[in-house]
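The complex is shown incomplete by one protein chain, all other protein chains being positioned as in the whole.
Chain nomenclature is as follows: A and B, assigned in order of appearance, with residue numbering initiated at 1 for each chain independently.
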Amino acid sequence: MSILSFLDKPASYIGKRVPRPGAKRLLAGGGRYVDDLRPPRLVHLAFVRSPYAHARLVSFDAGAASRAPGVIRIITAKDIEGLYTPWVGVLTHFKGLKSPPQHPLALERATWQGEPVVAIAAESRALAEDAAALVRIEWQELPSVTDMEESLAPETKPIHPALGDNLAFTRSIDAGEVDAAFAGADTVVVEEEYSFARHTGVCPEPRAILADYDPAGQSLTVHYSNQAPHMMKEIFAKHFGLAENAVRVLCPDVGGSYGIKIHVYPDDMTAVAASILLGRPVKFIADRLESFVSDIHAREHRVKARLALSKTGEILALDMDDLTGIGPYSTYPRTSAVEGNQVVNLTGSWYRHRNYRARLRVAFQNKPPTTQYRAVGHPIACAVTEAIVDRAAAELGLDPADIRRINLIPDDAYPWTTASGLKFEKLSHQAALETLLKLMDYDGLRREQAELRNRGIHRGIGLASFVELTNPGPAFYGVGGAPISAQDGATIRLDPGGSVTCAFSVTEQGQGTEAMAAQIAASALGLPIEKVRIVTGDTERTPYGGGTWASRGAGIGGEAVLQAAHALKQNILELAGIMLQTPAAQLDLAEGWVTDLAGARRIGLDEVGRAAYFRGDTLPPGTQPEMSATRHYMPKLYPFAFTNGVQGSYLELDAETGFVRLLKHWVVEDCGRVINPMLVDEQIRGGVVQGIGGALFEECIYDEAGQLLNGNLADYLVPMAAEMPDIEVAHIETLTQDSALGAKGAGEAGTAGAPAAVMNAVNDALKPFQVRISTQPMTPQRILRALGKV
Amino acid sequence: MSDDRIFIRLIVNGESVAREIPARLNLVDFLRDELGLTGTRWSCEHGVCGACTVLINGELARGCLVFAVQLEGCHVETIEGLSRSGVLADLQAVFQRRNAVQCGFCSAGMLLSADALLRENHAPSRAEIREHLSGNYCRCTGYHAIVDAVAEVAAARAVKVKAT
Partner (left out) sequence: MLDREGEGARLLAGGQSLVPALNMRLLSPASLIDINGVAELTGIAERDGVLRLGALTRHAALASSPEIARLAPLVAQAAPFIAHAAIRNRGTLGGSLAHADPAAELPACAVALDAEFEVAGAHGRRRVKARDFFTGIYQTNLAPGEILVAVEIPVSPPARRSVFLELARRQGDYALCGLALAAEIRDGVIADARAVYFGVGSKPVETANTALALDGKRPGDGPGAAANALEAELEPLGDFNADAAMKGHLAQVLLRRALGRLDAA
């Protein structure tokens, strides 16, 4: 029986809009997040953080603080010396990447405003903060470098003298004959410079950790609002000198993560150190103001791009230069080189040209550490590519849809290797574009736009094609020495009452991991979904795996669940076959029953379960039922499963005020087999809005001294409901052959393409004024400046 | 003095509660830490995100912006009480069916705000729903499914009213 035979069954949950069983609890106030945990003898941490972007710690006096009510301990770097080893955010496959060792608390120097310096452990967070205000620190402010260009200028002092300069990483790509392509007699060249502002995740649940070191058992249990518990287990064991199996990491409900909660943070490591020091559970929850200066930041780039085309619109070459700033450290363990690396790998990669040159420079600066955040590099690569293609279209008098038709990799050209070396198994760019144009009634919108322009109303239509990197294999991180697993595992077990428990190593942050796994398991085992219980987020109770990142949960985790369920099914059918004296090949599972191939019920799954567990005496000698199965899965054929999509944005620009009103948004995406279209749609929508945030609203505004000016929710503008459009999503399913399920990832596609689509729409609206904007976020101020009105 | 304690008596989810508490304890922390009602969340502590939304005397309020000791004799309702009483049942069912919830952190505030809107406006437009809910920050859903869910419940409640 084929592993996917259940797909044809009406009871199969695959492809169905199944509501998440776990959502009910969340909607009734039953969510259990880290802050809801209140173990006995709990201690709360607050931090004194550097008020300066760059300063030397001259002296400090914690006398008054230590005497403050409720204070248990004041903790400095000295107090935890010897309890930990520092970490370095480099991986061997990023040749030349350099970064200094990083410690939980600053030693003698702080290199960003917000860096933790002193921890206060007290009976409550409020009392810890009261005491923190009493800590007296003498700082010597040092010159700070915040501007990326300035940081790389030869005369600028390196932030880390031992490293020689502020260039953390550089890389170049030179494929084909770029110069020749640009120099061609009939070549049309367009160039543009793009700027993307640093912004941050703003997770509804702020970062949260509860570290509980048991001195009696010398074991550490960490409840962590985090995406990768196994990775963190390795890291805690390694850096705190604990036996690997003496560390347990649990991820309870996580209130949003988006990549923010997958990096190692010095204040979280301090919480673990504090727990070891005090022998008590220690809780640290970042408050919102703290989050703005201590969560990782993302996406600070300046990109120069040039495009060479023939007069008829074929792209001949693309040449780009990406400068990105990462704060003073490369983050650990994934490094801060990945973002820029993806930008140079991905830019232009969905078009047919073979001539491509790219240079990446990653610069240190005195701003918060900056690294992977949802869609890592894709929003930049996509915005740059799609904007310059649109600009070229305008230059050549081509419709943006037409220039894409000419240049997108044809749907029958696969497998395809891009100029930057990316391997695409099979994508559907052309089909996706045609589907989108129909879905949004592109021609109708163009007609409406033209008519309204005559009345002085400026609407813009923006298209953006893109790829998304999903299901990464070990070449992404593991190869460089990171304790990051590219595989995942599922253990699935039949219980004597006929229900099934599945423990698997991908984690849940609200995207529906558990529902997705339950759908696969229930479908493969012919069970109603209520009979499947999913266990995730516990290094002690699940197989070893990578967790959630790079949109891998369904494609990799789902495949492990499928394989494990199929293996369990074979075991069940074999035992049932023995009990029924029928060959297993003539049996199947449906609706909680073992059936014949025509669907007639033969024996209940619960009866099989009871026989296996309680009535071994009724089975023939030598029969050993195995009512559980574990399978792991890692993609093998391709280093990544690329997906593709295209987005459309329709908006109205008020040219007098610079305000943009988003009217509607569309996404057509191809993530291979869709296990639950509703979950995928909602991931896309959430991702789109997150991308819109970066395109129009979000930026961390710094002054020259590296002071964050807008670090609160009144001044840092996250998208709220009133300004967001309705978002229509359609799917194409091009399965990957790398797994039985054929599923690729979908979690980041919305964020990858939305900033590009919106920027193209704004520039489309600006066409009559013959100006363009190439800086994000596209605030009213910047739009009015582009228009020359201010 | 910051360690002033005040005796307060109020009604939480229909139950009488009497406690001596620090004057500076805000309502969210009171509900979570004193009463163990962790369904109400804090996320910004400056009144913008809406995660701490509760009902005080039947009206929406930010739990992070009121001190518990200010609420002598007041009725406070949280997600737990409004779930148990069934007041939010239709919204909860539709939110679940339409996946208008992902990580769940904003959901309590979102549901309370949605219900308050529907009590005041029986046939809100999508724009009105968006406007009213723009005091509740969600990072996961992008809001579309939430708007769909509230619109569906508004229509269903209207039908119910007509039928009665």
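What we mean here is this: a residue touches a chain if its C-beta (ideal position, glycine included) is under 8 Å from a C-beta of that chain, and two chains touch if they have at least 3 such contacts.
Everything numeric in this text was worked out from a predicted model, so none of it was measured.
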item: Option from B:L10, B:L37 or B:C64 whose C-beta touches the chain left out; value: B:C64
item: Absent-chain contact - pick from B:N26, B:T40 or B:S107; value: B:N26
item: Touching residues on chain A - with respect to the absent chain; value: 129, 133, 289, 656-659, 697, 701, 709-710, 712, 714-715, 717, 720, 722-723, 779-781, 784, 789-790
item: Chain not shown, touching residues in chain B; value: 1, 23, 26, 45-47, 50, 53, 56, 59-62, 64-67, 70, 113, 116-117, 131-132, 134-135
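Here, only the chains that are shown with their structure count from here on.
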item: Touching residues (chain side chain A, partner chain B) in the complex; value: 19-20, 23-24, 26-33, 35-36, 69, 126, 130, 201-206, 253-258, 287-288, 509-512, 678-679, 681-682, 685-690, 712-714, 718, 720-724, 726-727, 750
item: Of all residues in chain B, those that touch chain A in their complex; value: 2-3, 24, 32, 37-41, 43-46, 48-49, 51, 78-80, 83, 88, 92, 95-99, 101-108, 111, 126-127, 129-131, 133-147
